[in-house]
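Before we start, here is the structure in question, set down as structure tokens.
Every protein chain except one is present and positioned as in the full complex.
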Amino acid sequence: MNIKLAAKNKESQRAVRVGGLEFGRDFVLAAGPCSVESEEQMAAIARAVSEAGANLLRGGAFKPRTSPYAFQGLGLAGLKILQRAGREMGLPVVTEVLDARDVPWVADYADMLQIGARNMQNFSLLKEVGRAGRPVLLKRGMNATLAEWLSCAEYILHYGNPDVVLCERGIRTFETHTRNTLDLSAVPALHQLTHLPVMVDPSHGTGRRELIPAMTLAAVAAGADAVMLEVHHQPDRALSDGDQALLPAEFARLVRRIQVLRDALRQLPDIPPDPLAGGTGPNPENKEEVTP
Amino acid sequence: MNIKLAAKNKESQRAVRVGGLEFGRDFVLAAGPCSVESEEQMAAIARAVSEAGANLLRGGAFKPRTSPYAFQGLGLAGLKILQRAGREMGLPVVTEVLDARDVPWVADYADMLQIGARNMQNFSLLKEVGRAGRPVLLKRGMNATLAEWLSCAEYILHYGNPDVVLCERGIRTFETHTRNTLDLSAVPALHQLTHLPVMVDPSHGTGRRELIPAMTLAAVAAGADAVMLEVHHQPDRALSDGDQALLPAEFARLVRRIQVLRDALRQLPDIPPDPLAGGTGPNPENKEEVTP
Amino acid sequence: MNIKLAAKNKESQRAVRVGGLEFGRDFVLAAGPCSVESEEQMAAIARAVSEAGANLLRGGAFKPRTSPYAFQGLGLAGLKILQRAGREMGLPVVTEVLDARDVPWVADYADMLQIGARNMQNFSLLKEVGRAGRPVLLKRGMNATLAEWLSCAEYILHYGNPDVVLCERGIRTFETHTRNTLDLSAVPALHQLTHLPVMVDPSHGTGRRELIPAMTLAAVAAGADAVMLEVHHQPDRALSDGDQALLPAEFARLVRRIQVLRDALRQLPDIPPDPLAGGTGPNPENKEEVTP
Partner (left out) sequence: MNIKLAAKNKESQRAVRVGGLEFGRDFVLAAGPCSVESEEQMAAIARAVSEAGANLLRGGAFKPRTSPYAFQGLGLAGLKILQRAGREMGLPVVTEVLDARDVPWVADYADMLQIGARNMQNFSLLKEVGRAGRPVLLKRGMNATLAEWLSCAEYILHYGNPDVVLCERGIRTFETHTRNTLDLSAVPALHQLTHLPVMVDPSHGTGRRELIPAMTLAAVAAGADAVMLEVHHQPDRALSDGDQALLPAEFARLVRRIQVLRDALRQLPDIPPDPLAGGTGPNPENKEEVTP
């Protein structure tokens, strides 16, 4: 694996800050709709997820759609709506950027720039967000190995941006019951290979609303530093990905369950903190486990 | 999906009993070496895993090996060793059967018969264990869809055996960092499709010792009814799969963590029991989640 | 790759004989229905494929079906029908055997025993056909690497049977347009790794009748020693796999095209014979190609 800056080592304790949040120290709960659709939609969802406990607001203004005839996002208007909704609720916002040319001005509206799965190896875009002065959420490509994914993070770090969070969102396999196969083993594996925080996206990772709660809890137990969940107050009318959006009430209940799970894991003195609590620092226990 | 007997419905509350255990009611913790190697090895490991909290003993006497030149298992001698070790510790035993001709006599030594991933679609073998009068642990084939896997369970049920437990053990993908990709989304998905209990095998599912603890906890959080873990007191000398065997001390620590995790999940009155506690009965919450 | 007997070396010139055919010397054109359904069906199809140029007759009497409720084959009655149809037309027959217990008596009715994709790693069955005294057609498992496939061939050779032909039939990928993804690169790769002849099955490899002619010609051009094609006189009424069966007239036209293609390839003095003509002997040209 040809990574230097992304590789875990003794000095690698750096946490990633987004607004007042600090990935690695705070558990980050990103939530929001797939697409920004309107002022009203965004305000309603932002309020709901904020009240339920989300601390990072998501929403897409540029949508990478398989078909040119599908809804492509509201663009600049969407960014403004997203920013206002975030400010209103006191939440930093993350949004996807698709085009290297858009990076500078999208960075004016977003606290964190997301690189989507389809663009993981869009090296022009990686270089540009490397120079953007904004933390980056780098999603795993649908068919990317861990080594390739980390090399893409290395691009961003190499071009000057140390603030990268990795987001597992499912890989493509032969299974058709789920939209993707969420590879949770990426979480502990990345925690051993890199100091970068790891987020999990069970919404894209399953593509089925009814599987999201169980997979979110599993992600937390696997040690994820953050999760991202799609929430929509009217999933049947969502312009994209309604099948995988939780209702606000479902989201609120899931957040409570996450909190209980995390509290339980934290209170145990004899359970080493790292794989459970999602810390990204060195893990003495794992070392011990390898050596009999 | 062409399943009848395996499909979940109103009447489907049946639990699977193995010795004094009841899958679905008791959380089952299967542990033991990959292969039965000797009387001493098996006695030492059985004692260690039993003291740590395992309630089902595993050990292979017939090993499906990629190469004809690899260790193929001790056969009948291994079965006898396994049975003695189980009796000594008061644990029921599960062991793999590879050949339809062996089913009747292997059933004399084992409390539960395992069908391995490579034999998931060995229909002769499925029919034979369908008639065997012993509960069956059916591992998922490396490239099997959920629908195909359930059809294989249906074979066993159709031939007269209602006691089938499904075991997720990782699917084959392009990723090479892990031996397989453990598909934990199979757990909640199966809980919605079938009444059969679901076990998870993080040892084969990752193939890397250092990833096993995190993935075991994730499996529990995803709602698994059981986990299976390979344990060896001398992994460096194991005749097979030493890289993915936990040491007894590691196993003991992991068991404590599983217990804490499960206790926390159980104590929460406002968290519906099913996806968390691994029950296999109807799950009113999930239903509600699908309907806004 | 842990193979000895299956590995290509200086002495490895052995051809596989089935009836009067010799794989490696003769181009083998196996054809027939997926399942033996009746005396009349088998007679009609055997006549048609024989007249068109097939030199090996296929037909399944034991069908490995995903669902226990699907047609499972005629069993012994089917074997007798297949044998009679073959004798009538002077063609040797190949048929699948699913169960180690059946090998001895199925070998009485068949000139060649087929191990299906789902049983590639059914090691009991491999050992039994290793002792059967009949040539074996070993299909590639749906998710088998070349190394694993060759290890399965090694089992058969190691147990005493040198007459193994490998059959590529498509691997499982994420693509859903085709039933499987036919991996034709397996043909030249195997020709460099092993002396065993290589057959290609475009029927299962594509699962779509309209793609079969092109993929058959591609297989011949890639150097296949044999092809296997499903043919049915009434595909709409076939009890299995009708979608991928050619009509007799389509088959006849395809055979003429194969012959023209092979004639062209053979007549060229300056084109090294191996990769084009499908020979399995040493290929001096390929060696030269690797060394500049």
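Letters A, B and C name the chains as they come in the text, with residue numbers starting at 1 for each one.
Keep this in mind: contacts are C-beta pairs under 8 Å (C-beta built on N, C-alpha and C of every residue); 3 or more make two chains touch, one makes a residue touch a chain.
Predicted, not measured: the structure shown is a model, and the values here were computed from it.
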| item | value |
| --- | --- |
| Which displayed chains the unshown chain touches | A, B, C |
| Listed residues C:82, C:98, C:196 or C:219, member touching the removed chain | C:219 |
| Option from C:143, C:161 or C:240 whose C-beta touches the chain left out | C:143 |
| For subunit B, the residues touching the chain missing from this view | 172-174, 176 |
| Hidden partner interface residues of subunit A, rising order | 2, 64-70, 98-101, 118-119, 121-124, 142-143, 148, 151, 154-155, 158-159, 172 |
| Those residues of subunit C which, in the complete complex, touch the missing chain | 143, 145-147, 171, 173-178, 181-185, 187-189, 192, 205-206, 208-211, 213-215, 217-223, 234-236, 246-247, 250, 253, 256-257, 260-261, 263-265, 268, 270-271, 275-276, 286, 289-290, 292 |
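We adopt the following convention: only the chains that are shown with their structure count from here on.
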| item | value |
| --- | --- |
| Category of the chain touch graph - line, ring, star, complete, other | complete |
| Central chain (distance from its CA mean to the mean of all protein CA atoms) | B |
| Subunit B-subunit C separation of Cα centroids, rounded to whole Å | 36 |
| Length of the line joining the C-alpha centres of subunit A and subunit B, rounded to whole Å | 32 |
| Sites on subunit B at which at least two other chains make contact | 143 |
